[in-house]
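Yeah, one chain of the complex is gone here, protein chain that is, but the others are all in their spots.
Order as written gives the chain letters A and B; numbering starts at 1 within each chain.
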Amino acid sequence: MNDLLGLFLTASLWAAVLNIATPLIFGTLGALLCERAGVLNLGIEGIMTMGAMIGWLTVYGGGGLWTGLLVAAAAGALLGLLHAGLTVPLGLSQHVAGLGITLLASALAAYLYRLLVEIGDLPPTIVPFQPLRIPGLSDIPFLGEVLFSRTPPTYLALVAALVLGLVLARTPLGLAVRMTGENPHAVEAQGLDPVRIRIGAVVAGSALMGVGGAFLTTAAFNSFFPAMVQGRGWICIALVVFASWRPGRALLGALLFALFDAYQLRLQAVVPGVPYQLFLMAPYLLSILALTVVARRAQVPEALMAPYRRGER
Amino acid sequence: MRLERRSHVPLALAATTPLAAVAAALVLAGAFIALAGVSPLTAYAEMLRGALGSRLSLTEMLTRATPLMLTGLAAAVAFRARVWNIGAEGQFYAGALLAAWAGHSLLAGWPAPLAIALLMLGGMVAGALLLLGPLALRLGFGVDEVVTTLLLNFVVVLFVGLMIEGPLKDPMAFGWPQSVPVPGDLRLPDLVPRSRLHVGLLVALAAAAVVWLINARTVWGREMKAAGLSPRAAAFAGVSLPRTLVGVALLSGGLAGLAGAVEVLGSTGYVTTTLSPGFGYAGIVVAMLAALHPAGVVAAAVFVATIFVGADAMSRATGVPSFIADVIMALALLSMLVALLFTTHRIAR
């Protein structure tokens, strides 16, 4: 029993939490931004896959790591534009269009990877982001290892959560996004264009998803394989609900989830005789449980999934 | 530019919609084929040849179309009632696992026709029960079933992995993780000799006919449709939403489970974690291309199977990665979605 609790005192567990959380933070923030403007983006799973592939490919092709993240963001934005184009001006089913985007982006990622990369016995690798030890702070015992010796994209994720939180709460643009998710007619009646606001939010949110995917191949790991996103996108969608559509809580939710995930990974080593699949199932079941607990209480944006067509009554 | 609703949907337009969508998808995918330095026309010709060009390829294509028809029906039935069952993949595995387990350990030695029928029924029950969970969460707690069914897909595949590496492991499989096989006499008979095509195809066609009958002719079918189009109006007219949706879930999950059982009993005889190359997800595409109509599902499943079987052959011949099949399928789904809009709406001004 002591062993099980003792795990919580190891710095490596807490360091792993931030690593596991980083793609989830990006993905959840991205999905949250889309949904705050009223658009459910089930393209997330595919967009993260595409981000993972193209971010890696950029670096593999000789680009820098940051260029890789940027290209992943651009690819995410492009796929987001496609999703927005289908669901906003055309008002198509956000469920089906999103699944279509996921199928398309996953398929294209696999196709392009296979087409452009020579694969031998082992998948080719790149040199990923290395931990950036923040001078001074990283020497603090325990916290220094956990918080201040992470790879740069992890810091970026934390900053992104803060920025998104501030933008939504404090700026006119954020108010416009939130209002569009609540009542697009109110936005239009005050002279703003809800269609553009929605498109913008989906494009920006999808860019964040792309970066989240790229973290997997440029920081957490050093190569790409087609099934690597492993449902993280869907977990992000669940986390948005769990977070009641608030960036701060989304960050917290991603960290909690990652803590659980990191813990179960270590538990596998400590507890012998239990099939590893049971541990791997746990995060998915936990997500479903979390959804069930909060679903009734969550304050859903009122116009989420309601298509807005101008002049249609 | 503004969209306005058409007062009438011209029949010719509705009929050509899927064709237009498929054409658009092929044109768009052609650009990615060209990226591989291969002429799209050559590639498509190879695909057609690979899927339809010989008796062997034709039977192979129909073998592939069989589970797609069933998962397509599963998605069509659910979507028609606005139950977003994206879990056909998991339900497929649930049905497959149950058929493999029961076929090996429960019903071995039973008279074949009865045992096969029971195994298919068991597969249906397994799939249906799996969907009932997410539906209960939706009805009881307001949890969106899209996310729960998606997440359960991963859980089920892990569970299959657990079983075939544990209790159901085949000791004769040289360490390959696969389940113990169903005895030969409980397998579905071949439909065409010296091919993999089995009578599962007839099961799928019969399922399509039954679904059509339910949809079009029964009180239940009309109530499912009403509940999908307008839950409030249906409730006002006394349609019990929970009861109707539970029925939808049982039917949809059951069809996906049946797909898994049929695949095990007809094609492989055992379960692995790669039994399905995404039959559940492809079923969504099949259903949408069919505009949710059962007869359309049969045609759309044949189309999707043609693409998949053809792409493998084409890939061998030209070097274009066979993932192009998934690309075409996804593009067809998105094109169909747009095309469907223009059957009900037109651009004003």
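Quick notes on this structure:
Heads up, the rule we're going with is that a residue touches a chain if its C-beta (ideal position, glycine included) is under 8 Å from a C-beta of that chain, and two chains touch if they have at least 3 such contacts.
Keep this in mind: contacts and distances are computed from a predicted model.
For the chain that does not appear here, its UniProt entry gives the protein name "ABC transporter ATP-binding protein", which is one of "Oxidoreductase", "Imelysin family protein", "RPW8 domain-containing protein" or "ABC transporter ATP-binding protein". The chain not shown here makes contact, within the complete complex, with A, B. Taking the complete complex into account, A:178 is the one of A:178, A:249 or A:266 that touches the chain left out. Only one of B:235, B:317 or B:338 touches the chain withheld from this view, namely B:235.
Seen across the whole complex, the unshown chain contacts subunit A at 170-173, 175-176, 178-179, 182-183, 185-192, 299, 301-302, 311. Subunit B meets the missing chain through residues 4, 7, 217-220, 222-223, 225-226, 229-230, 232-240.
Here is the rule we use: only the chains that are shown with their structure count from here on.
Chain centres here are Cα averages; for subunit A and subunit B they lie 29 Å apart. For subunit B in complex with subunit A, the residues that touch the partner chain are 2-4, 32, 35-36, 79, 84, 86, 137, 141-144, 146-148, 150-155, 158-159, 161-162, 165-166, 281, 284-285, 288, 320-321, 323-324, 326-327, 329-331, 333-334, 337-338, 341. Interface residues of subunit A facing subunit B in the complex, by the touch rule stated above, are 42, 82, 86, 90-93, 95-97, 99-101, 103-104, 106-108, 110-112, 114-115, 226, 230-231, 234-235, 237-238, 241, 275, 277-278, 280-281, 284-285, 287-288, 291-292, 295-296, 309-312.
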